[in-house]
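Mind looking over this structure? Questions follow.
With one protein chain withheld, the remaining protein chains of the complex are depicted in position.
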Amino acid sequence: MRAVVFQVLIIGAVVLLGWWLVHNTLDNLARRSIATGFGFLEREASFGIGESMIDYHPRDSYGRAFLVGVLNTLKVSVIGIIVATVIGTLVGIARLSSNWLLAKLASLYVEVVRNVPPLLQLFVWYAVITESMPSVREAFNPLPGVFLSQRGIKIPVPESDPVWNWMIVALLVGVAAAIAMTRWARARQARTGQPFPVGLASLGLIFGMPLLTWLVGGAPTAMDVPRVQGFNFVGGATMSPEFFAILFGLSIYTAGFIAEVVRSGIVAVNWGQTEAARSLGLSSGNTLRLVVLPQALRVIVPPLTSQYLNLTKNSSLALAIGYPDLVSIANTTINQTGQSIEGVAMIMGTYLTISLGISLFMNWYNKRIALVER
Amino acid sequence: MTENVQHAGSLPDERPPITVVGPIAWVRNNLFNTWYNALLTISIIWLLYKIIPGLLSWLVINAHGFSAPVQECRADYSGACWSFVSEKLRFILFGTFPYDEQWRPLLTIMIFIGLLAASCDKRFWKPWFLAVWAGGLALVSALMWGGVLGLTYVENSLWGGLPLTIILSVVGLAVAFPMSILLALGRRSNLPGIKAVSVAYIELIRGVPLISLLFMASVMLPLFLPNGVTIDKLVRAQVAFILFAAAYMAEAIRGGLQAIPKGQYEAADGLGLGYWLKMRKIILPQALAIAIPPLVNTFISFFKDTSLVIIIGLYDLLGTAKAALTDPTWRGFYKEAYLFIGLIYWVFCFFMSKYSQWLEKDLNRARRR
Amino acid sequence: MATTTSAAAQRQTGTDAIIQCVGVHKWYGEFHVLKDINLSVRKGERIVVCGPSGSGKSTLIRCINRLEEHQRGQIIVDGIELTNNLKNIELVRREVGMVFQHFNLFPHLTVLENCTLAPIWVRRQPKAEAEATAMKYLERVQIASQANKFPGQLSGGQQQRVAIARSLCMSPKIMLFDEPTSALDPEMVKEVLDVMIGLAETGMTMLCVTHEMGFAKSVADRVIFMDRGEIVEQNTPDEFFTNPRSERTRLFLSQILSH
Amino acid sequence: MATTTSAAAQRQTGTDAIIQCVGVHKWYGEFHVLKDINLSVRKGERIVVCGPSGSGKSTLIRCINRLEEHQRGQIIVDGIELTNNLKNIELVRREVGMVFQHFNLFPHLTVLENCTLAPIWVRRQPKAEAEATAMKYLERVQIASQANKFPGQLSGGQQQRVAIARSLCMSPKIMLFDEPTSALDPEMVKEVLDVMIGLAETGMTMLCVTHEMGFAKSVADRVIFMDRGEIVEQNTPDEFFTNPRSERTRLFLSQILSH
Partner (left out) sequence: GQTLDAIKQKGFIQCGVNTGLAGFSNPDSSGNWTGLDVDVCRAVAVALFNDPAKVKFTPLSAQQRFPAIQSGEVDILSRNTTWTLTRDTSVGLNFAPVTYYDGQGFMVSKKLGVKSAKELNGATVCVQSGTTTELNLADYFRATNMQYNPVVIESVDEVNAAFFAGRCDVLTTDASGLAGTRAAVAPNPADYVILPEIISKEPLAPAVRHGDDQWYDLVTWTVYAMIDAEENGITSKNIDEFMNSKNPSIQRLLGVSPGMGKSLGVDEKWAYNVIKKVGNYGEVFDRNVGPNTALKLERGLNALWTKGGLQYAMPLR
């Protein structure tokens, strides 16, 4: 009974607090005659955005501008998570390396990167990238058509041709074929015991199919090669220095944490497991793949999830170095429309959605690999 | 006959071959034990050879000393301008705190460092040490605000730099700590109402970036409050920090709570201890001990995250460094500025992280008793 | 008596030796663990290694399948010399089964999967075949009914029996045991010893570090006593227990039997 | 004979019953663990509960101090009916001591602190008084010399004795034991049983789940046999062991005694 009263009181207090805040807000909005509602999303944004995954022009709406921001945030988060995982795993393994120099270097990396505020690191990376790259005219040209300069990395993209669309289809077919082949190979190994070089064959399928399509389609070679015109390169595709700075800044920062997560996961797997596997004659690769990693993962996955969430949320620091992420664009929007409540609500809602999505996926994965114990 | 007793006497211990001990063995075993390690070693040495000289020449060889005039730095950018740091040192450390009174924040920093250092010692983990902390905080407030003991009053909008960073994190964590305990207990409560509120709070706060919470505190808080009521900026930032820290620490503590076997709860119930007594005397002491390492990790990240208050125009350490860079005379020396404050952050965080590692080992040893 | 044994030992150094250690030395840093080990094991021989703690028994056994590296001397297993050559090491390990004190089962795999992992990936057996073999050995260690459980769900004795079955599934020519019963509760020791005795009866070459003197007496062809990294005495069990030649052996036996 | 027992049982349902269960039912989800339990325990009575694993013995005992909630029927302990009323539950728990299979000592407190915690905080005794009482009981369980150690430094048997002393310090009217010896090594069982026998001799009301039939024979006033959530048989120990009424009891006894 007391518990019920207590709960009712608490929930009542929360509701009351909420009502009080809403009431004040409405009151204040009315008093200052500030407009509310999401109508502004359809108004013309009339500001430029440096990079976008979809077509965007200042005459587009605020809503579209916001979408550009969301996509940019997703882009950084997704690629960042992948890059951070790769770097973090490598560094984590390097810390355990028998090469003293490498192990020390890796722990130096972790100690430096984890103990300096990420915002500061972003500033440093941005400065390093912008200052160390050559100017447009003196762009570094490591491969034909690929240019590295202060404007970022420019790569050639093929000029539009129906074959390219077919190649995308072929790629998908290749992926599907690779999956089917993996299944088949597993069944065949179960049947005959002969393993099949699945990795190589999959690569072959995934890259070979589009290549074949390309050849069949008459091998169009017309490329939209970046070239200097006026101030900048025209043509090709770009990865901007801002994107690089935020991507690598965040990845390198988060990788410091992931490295520790990975290291502790691997250390948590008893050395006896490796010895047992090796003494059964399993090769070191198979030992890692079949014995150590599956066990390390269950230690690694939960803290890894938090790191992924942190990386995603830290991508909001992008506004400090000029990457047009969702916070940066929402900020400009708020500044121009004055609709801060809606703006902040949209920011928070988006991050919340992304975070919950990552959590759900990782929890599902974690459950799948959980150990059965007595 | 002799083969059976293979060695009638004990064989002497021989010196190991040089492939086992000594510097050559060390180099062989630690740097060149496999071909790929050899390759790695060589590429790392090459990389260091490429990087270190340039770094050294900028940091030391070509650098301008601590008293070099700015014109000298402007004439030659190939070395660091350390006179920027000496010129702006007091501003970076103490912000806009009245110049002649800056011994007060300095003392504050030292008191905090002393208290924190003492707190690292397990012998001080006693209830009376809370009183020492309370006394320390009282002393610090007296020092920072003044208005007593003949100290002039300094309002908190003038605080900045390192003391602000430390105050934000220490006070934030101190207040968030009890909150986080309640939240963690709430999340594990079997009262659905309490549980729902706790879960919603924790997940909502953890799902959004701190920066957007700070942003809300700075831009939107006035809208939430009754007309005319304003809240001090420092307080707002502090509250945002507390809300955020509480959610994160609650999760760390929940981990500790989950590690307590069910039997402990039942034994406490069986003795007739009520809920709060059970928590206070039995469960929390054990759970918190387990949760200390993740808690210290949270402390570290919050210490770093104070740098985000720059978003709302408070001059923490990073803020003062950036403001120092806006002095027309000294614009442009941001490398020196960032390096300097990066070092300060690093020192604090490094000690905390080392301490947490040590503590984890120590507690594990104690638990295995 | 003694002469027969030495003659037998002489014969064993002949060509049908399946394990041959010649002047093996090993150091851990400054510490000289194995000193001039000369040992030769015939096919089908069952050897028990004993000695005080820290005398290098485990190290010797682990050198034989190259879990540790020796620094001087030669170890030849099934005709293959153990060097840094990775291929050779893997070849040797296929032929040598090892059972550890702490079982080291793979906790993420079922009992059956534990047993079929190596046959499938190393011997490239078809899954069905590997499973059939595995079930055969699991039956032999009387644990077939647990085949689909995870190791975490089994008792220590059951786990150790699975570990033995897992090694047997690779049909090794030699089995190495490193104190296989010392991590078990007293009731479970018997289960495991029974399995090992059964195994010995099939004529498997076995090298077993153990302090179970009953086991040594009933199945060993030879008992090796080590101390401070040396082989102090090799003898038939009868001789060894009743008439140890070295003073040290006597001391050791008095301690272990009074226990 | 049977009539005497049932008559005795009849008498026990009278007013001097300190525990009374009337038509108690309990479910875990879909699973019906306790079925129509009627039980009445007089002051000073010593009851042993036995039965196969999973028959609901623990559940019954745990319902009596409300570690579990029953869903139908009444449980009245020392005149207080167990309902959702938190106050009542705490009152009952003060009068009922419980000793668990796994001791559940508080590892962060010394033995003495384990014993004084509840008296100080629940009974509000002065510390000195609580400590004196605690020492008295620790002496009774012959462990006073360990008073300042932490539980982690004691053997299982010692820990269980501390657990008993801890309960006694609250001067409970009733003591519940849930297989107090089954987590102990055989050598330690006797220590604990001795303490329990000593306790029985002081006239404490005891309800004890145990498979130690020797204990049952020597101290129990009544043995209760449970199966599948029902009380199948209640009887004096003599009757129970020599002349069990139900077929199930007989089967159970044959298993347990042959062990």
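Order of writing sets the chain letters: A, B, C and D. Residues in each chain are counted from 1.
Note that a residue touches a chain if its C-beta (ideal position, glycine included) is under 8 Å from a C-beta of that chain, and two chains touch if they have at least 3 such contacts.
If you're wondering where the values come from, they're calculated on a predicted model, not measured in any experiment.
Chemist: Which of the chains on display does the removed chain touch in the whole complex?
Modeler: A, B
Chemist: From the list A:Leu108, A:Val234 or A:Ala268, pick the residue that touches the absent chain.
Modeler: A:Val234
Chemist: Would you indicate which residue among B:Ser189, B:Ser218 or B:Gln264 is in contact with the undisplayed chain?
Modeler: Considering all chains, including the one not shown, the answer is B:Ser218.
Chemist: Which residue among B:Arg90, B:Arg188 or B:Arg280 touches the omitted chain?
Modeler: B:Arg90
Chemist: Just the residue numbers, please: which parts of chain B touch the chain that's not shown?
Modeler: Where chain B meets the chain not shown: residues 77, 87-88, 90-91, 94-99, 155, 157-158, 160, 215, 218-220, 222-223, 228, 230, 233, 311-313, 315, 319, 322-329, 331-332, 334.
Chemist: Using the touch rule from the top, list residues of chain A that touch the missing partner.
Modeler: Touching the chain left out of view, chain A contributes residues 32-34, 46-50, 58-59, 123, 126-127, 130-131, 133, 135, 150-151, 229-232, 234, 240-242, 319-322, 324, 328, 331-332, 334-336, 338, 340.
In the analysis below, only the chains that are shown with their structure count from here on.
Chemist: How many angstrom lie between the CA centroids of chain A and chain B, rounded to a whole number?
Modeler: Once rounded, the distance between the two centres reads 26 Å.
Chemist: Cα centroid separation between chain B and chain C, in whole Å?
Modeler: Measuring from centre to centre gives 52 Å for this pair.
Chemist: By residue number and range, which residues of chain A touch two or more other chains?
Modeler: 3
Chemist: Could you check chain C for residues that touch two or more other chains and list them?
Modeler: In chain C, no residue touches at least two other chains, as defined above.
Chemist: Using the touch definition up top, name the residues of chain C that touch chain A in the complex.
Modeler: 65, 67, 90, 93-94, 96-98, 100, 102, 104-108, 117-118, 120-130, 150, 152-154, 163, 166-167, 170
Chemist: Which chain B residues qualify as touching chain D in the complex?
Modeler: It comes out as residues 261, 263-264, 266-274, 277, 281-282, 285-286, 289, 367, 369.
Chemist: Can you tell me which positions in chain B touch chain A when the two form their complex?
Modeler: 26, 29-31, 33-34, 37, 40-41, 44-45, 191-194, 197, 203-204, 206-212, 215-216, 219-220, 222-227, 300, 304-305, 307-308, 310, 318, 334-335, 338, 341-342, 345-346, 348-350, 353
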